[in-house]
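What you see is the complex with one protein chain gone and the rest in place.
And now, chain A:
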């Protein structure tokens, strides 16, 4: 094994212990590496909390626990770690699990109008006109949002008559 190969192996073991909760490599002070892992986890969570404030607020006390569980299985990806993208991956996992809070729908939409998550976990700015609909807020008001070229976003409240009609007069 070359110096680079030996080093790559040792650094990867340490990075996995810190970011994914894998066993601390032999010889390291387990407690200290644990303290560092905790500090890194807190930093990652705080950054996502700040870039996805509605999501964090909607999950309340659950946010920290859910994020940490998810983060251990989903380390930061090999592109520029970006809390907006990290949060979007977390949010996506909540949607798949049907656990995404309705109160944060607007935040999700804001992201989707402007950005696309790449396969590598990075962000790509959407171009041209983007149109999305969503049910927003506690009342689940239906909204239509259009992102114009240049980035301006216009929102409309859409009143689609309920097929059952409202009141029979």
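Please note the rule applied: contacts are C-beta pairs under 8 Å (C-beta built on N, C-alpha and C of every residue); 3 or more make two chains touch, one makes a residue touch a chain; residues count from 1.
Keep in mind that, in the parts below, contacts and distances are computed from a predicted model.
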The hidden chain: which UniProt name fits, "Endonuclease", "PspC domain-containing protein", "Multiple sugar transport system permease protein" or "Universal stress protein"? "Endonuclease"
Given the contact definition stated above, which residue among A:11, A:118 or A:133 touches the chain not shown here? A:11
Among the options A:40, A:130 or A:153, which residue touches the chain absent from this view? A:40
If the missing chain were put back, which residues of chain A would it touch? 3-16, 18-20, 26-29, 32-33, 35-36, 39-40, 43-44, 75-81
